[in-house]
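Here's the structure we're looking at; comments come further down.
All protein chains but one are shown at their positions in the complex.
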Amino acid sequence: MTAQTQTTVPTDSNWIRLRNFILQHGFNIVLIFVLLFYSLSAPRFLTSANLISLLHAAAPMMIIAAGLALVVMTGKLDISVGSVAFLTSSIGTILMVRNGFDPLLTLVIVLVIGLLIGMLNGFLVVVLKISPLIATLGTMISLRGVGLELTRSTTISLPEDIRRLGNLTVGSVFVDSLIALAVLVIIHIVVTRTPFGRWLIAIGNGEETAARLGIRTRQVTYLSFILSSLLATLGGIVTVIQVGAASPSIGSGLEFTAVSVIVIGGISLFGGEGSILPGALRGVLILEIIRNGLNHLGADPYAYRFVNGAIIFIAMYADSLRARLPVTPRTSESSKPSKST
Amino acid sequence: MATPYLEMRGIVKRFPGVQAVKGVDLQAYAGEALALIGANGAGKSTLMNILGGVLRPDEGEIQIAGKRVEIHSPLQATANGIAFVHQEMAMLPTMTIMENIHVSSFPTRGGLIDRQSMERSTQAVLDRVGCQFAPNTRVQYLSTGDRQMVEIARALLSKPSIIIFDEPTSSLTSREKARLFDVIRSLKADGVTIIYITHFLDEIFDICDRATVMRGGEHAGSGLLKDLTIPALVHWMIGDLDMTQHAKKEVSQSTEVVLKVRNLNRRGILQDINLTLHKGEVVGLWGLLGSGRTEVARAIVGLDPIDAGQIEVNVGGSLRLVKAREAHKWIGMVTEDRRNEGLLLPMSVKQNMSLANLRGLLTRWKLVDTRRETALAQQFVERLNIVISRLGQPVQTLSGGNQQKVVVGRWLELNPPIFFMDEPTRGLDVGAKADIRDIIFELAESGAAILLISSEIEDIMALAQRYVIMHRGQIIGELPGSATRSDLMAAAVGAVPTAETGVTA
Partner (left out) sequence: MKHKVMLVLVILAVFALSISVSAQEPRTVRIGLSWNQYDVSLVYAWEAYMQAQGVVQGEAAGLNIEWVINAADGDPARQAANIEDLLNQGVDLIIARAEDSAAIGSSVRAAQDAGVPFITFDRASKTTAPTAHVGGDSYAQALTTAEAFAQLLTDNGVTGSCIELQGALTDENAVNRSVAWNEFDATSDAFQTIAQVPTDWDATLFLSGATNALQANPDANCMFLASDFAITSVQSALESAGRWAPVGDPNHMWLATQDLFPEALTLMEAGYVDVTTTYDAFAHAQEAVRVAIAILNGEDPACGENGCLVAGRVATPETVGGLDNLWSRDFANGAPAEARTVRVGLSWNQYDVSLVYAWEAYMQAQGVEQGAAAGLNIEWVINAADGDPARQAANIEDLINQGVDIIIARAEDSAAIGSSVRAAQDAGVPFITFDRASKTTTPSAHVGGDSYAQALTTAEAFAALLTANGVTGSCIELQGALTDENAVNRSVAWNEFDATSDAFQTIAQVPTDWDATLFLSGATNALQANPDANCMFLASDFAITSVQSALESAGRWAPVGDPNHMWLATQDLFPEALTLMEQGYVDVTTTYDAFAHAQEAVRVAIAILNGADPACGENGCLVAGRVATPETVGSLDNLWSRDFSGS
C-alpha cells in the first residue's frame, strides 16, 4: 500500500465556529436585542397584556406559516396561501351571512374547499409538473379573482355571535392564540415524529435521492400542498373572525409575509432544513414583535417598511450563506486514534 | 469448496443494439469475498444490476442456497437477502444517521416514529461497521468515508446474506479503506457472501478470496486469488490484444519548461501533484476514471479550489509563479464535457469562437469589433477544417467532431502556450478522431505543450511522448512513450511501474 500523508486540518476553526454560531443563532440574538431595546424604550411593551395581544395578532400567521413550512421543507413554495385564506374565508362568510348556514357546517364546507384547492395545487405541481412558484402564482391570482367576484369586493360583516369569537379568551389568553399554538405543536410533531414529516425533509434534501431510497415523493409532495392549503384556510378563518368581516384586503400580500416568516424562522427555501418549533414560531414572533414594538414606539410610519425589508433581507442573506458555505465535515469521532500509515 | 451459495447461470442481457451480457456464469460462496473485475463496459454492472433486481435478465437463472429464485425488483432482491451498496451514495445531508438508514420504512408506533427502536437498530448496524458516532448525528457533518459507512450500515439493516459492493473505495482515504476492509472481513466471518466490484486490482488481493473477470460481456476467467497475479488478471481483462504500436508521430523534443506544478493539494481529491510540461510536448495523463485526471486539470486552471500548491508558467522565457485562477490565461482548456462546459449551444460558431477572446477584439469604444471577429473565426474555421454552412450557424446543429473543433478554435484565437485536452475525442467518429489527433499533433509541432487526458488507449498511445500515471488522486509514476498497452493497463490499476520492469505487483 502506498503511504498517505494526512492532510493538515486548517486552523481557522474558531472563525468557522463563530460563523456557524451566528448562522445558527443569529436570529435569536436579534430577537433578544429587539426585545431588550423595546422593553427599555417603550414602557408598556413588556406587559403581560401586550404579550397576550401580541400572540393574538400573530395567531393567523402562525397557522399559515406552519402549513407553508411543510411545502418549503420539500424545497418547494406555495404562494397561493394568501388567496386561499381570502377566498375560503369569504365563502364561509357569504354562506353564513347571505345563506344563513350553520356555523359548524360552514366550517366543514370551508375546510373541504381548502382541501380541494390544496389538491389542485398538488395536481399542478405533482402531476402536471409545473414549477411550484408558477403553479401557485396562477392559483394565487385566480383564487383572488374568484373571491373578489363572489364578494363583489365588498366588506361583509360577520354575524355578531361569530365576530365575538375573535375576542374569546380562556383566562386572559385568546382562544385563537391557543389554537395557533396547538397547530404549531401538532405540525411540529408531524414533522419530527411521523414518517411523513421525515419524508418531507428527505425530499428537501434532494428529490431524486429520496426517490432512490424508495420514498413516494409524489404522494408526499401532494399531501404537503394539501396541508398547506388547509392550514391557510384555517388561518383565513381565524383572520376573518378576528377582524370581524371578510374584506377584500384579507390575505393580500400575506404570501410574502409568510415566506418572510419562514425564512426568518430558519427554514431554508432550498428545502431539507428547518423546524416548526422553534423555527416557524420564532419567525412569526420576530415579525410581530418588531411591528408591535414600532407601534409602541410611535415610530415614523415610513420606517415600518424599511425595517421589515431589512429583516427579510438579512434572513434571506443568512439562508443563502447557509446554502452556499460548505458544511465542514467533522472528522468522525469514531476514527480510531491510531493513525494508519 | 462445497456448493456455491449464489450461482448465476447462463445470464444473457440484451440492450437495443448490444448484447451486454453474453451467457455468463458466476459462483460465489458463503463467507467468501468474490472480486468481480473487468474493464469499463465489460458487463459487470449489468450483471450485478440483474442480481440486485434493477434489471431483468433475458435468459439464465439465479440460484441462492441451491434454490432457484426470481428477482424482478430491488424489493425482491432484498427479500432474497441481497443488498447492494451503490457507488453513488444516496445520503440526505440534513437528516440524522438513523433517519438516513431507516428512511425507506420507519419503525412506527401509533403512527409516530418509534425513535427508540430506530436508535437501537441503528446502533446495532453502526457497531457492526465499527462506527462510533451517535445515531442522531447529522449526515452533513460526516466525511465522505463515514457516509460510505452509513451507506453500508443501511445495507446491513435488512440482515442480508449477499452484499454487493460497487467501487466502495473510490472515495475513501486509506484509513477509511482499512476500516471498510475490517467490516468486510467481519461480514465474511459471519458467513455473508460478498461480491466486490472494483477497478483497483491491488486491493482485491487484500480482501477477496476469489476473482471473476469479465471481458466484453463474457466470462473471461475465474480463480482463487492466491493462485493469481496482477499480470494474469490484466491478461484476462484485456485479452490477447494485438500489442503492436500505433505509428507514433515523433515531435522534436525541447527542454524548455512551460508549466511546472508543485505540491498541488486538494483535500480528499488530489495529493501532492507534481507535474512538468515542456514546450512542444504531448504528455498523456493516464489513469482510471475517477483517478483524479480531470481534477488535476481543473485545479490547475482554477476551476476547482486548491488547498495548497504552486503553479509556475513560462512567461516571456522565464517561469513565473501564478495563481490558479490566472493560469487560465495561458492554458487553453478543451473539456471532457464540451456540451455543458465548453460550448454555448444556441450561440453561433463565430460567437463561440470569439468568446474567450472578446477582450482582444474590442475597438477603442470598448465595443466588439465584429469585422475582426468574423475574420478570425473564418481563419480558424479554415485552418481546423470545420464543416459549417456559415459562421452564424448555431453550434448545436454541428456534429460532435465539428463542435470539438470549435472549442479548439476558440483557444487557437488566444494562441495559448499550453493546452489541456480532456477527453477531446470522446463520442467522435473515427474520421473526426483522426482530425482531432492531427490538430493536437500540429499544435505540439508549433510549440504548444499539451496535457492529454483520454480514456481511449489508442488516442493516448498515438500521441503521448510520455505518460504520467494517476491513481487515487496521486501521481504514482511515469512511463516512457514506448510503454506497451499492458504496461498502461497495469499501471492504471495501481501497479506502480518502474522504468525498468514495467510492472510490479
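Just so it is clear, A and B label the chains in written order, and each chain counts residues from 1 on its own.
Operating definition for what follows: a residue touches a chain if its C-beta (ideal position, glycine included) is under 8 Å from a C-beta of that chain, and two chains touch if they have at least 3 such contacts.
No experiment lies behind these values; they were computed from the predicted model shown.
Chemist: For the chain that does not appear here, which of the shown chains does it touch in the whole complex?
Modeler: The chain that is not shown is in contact with A.
Chemist: Touching the left-out chain: which of A:Ala65, A:Val110, A:Ile250 or A:Val263?
Modeler: Of these options, the touching residue for the absent chain is A:Ile250.
Chemist: Among A:Phe27, A:Phe45 or A:Trp199, which one is in touch with the chain left out?
Modeler: A:Phe45
Chemist: May I ask you to list the residues on subunit A that touch the chain which is not drawn?
Modeler: Interface residues of subunit A facing the absent chain: 42, 44-45, 47, 49-50, 53-54, 56-57, 60, 145, 148, 151-155, 157-158, 163, 166-167, 174, 239, 242-245, 247-250, 252-253, 288, 291-292, 295-298, 301-302, 304.
The rule we apply is simple: only the chains that are shown with their structure count from here on.
Chemist: What is the distance, in whole Å, between the centres of subunit A and subunit B, each centre taken as the mean of its C-alpha atoms?
Modeler: Going by mean C-alpha positions, subunit A sits 44 Å from subunit B.
Chemist: Which residues of subunit B touch subunit A in the complex?
Modeler: By the definition above, subunit B touches subunit A via 90-95, 99, 103-106, 108, 111-113, 115, 130-133, 140-146, 173-175, 178-179, 202, 265, 267-268, 271-272, 307, 474, 476, 496.
Chemist: Considering the complex alone, what residue numbers of subunit A touch subunit B?
Modeler: Residues 1-2, 4-5, 7, 10, 189, 193-195, 198-199, 201-202, 204-206, 209-210, 212-215, 272-273, 327, 329-335, 339-340 of subunit A touch subunit B in their complex.
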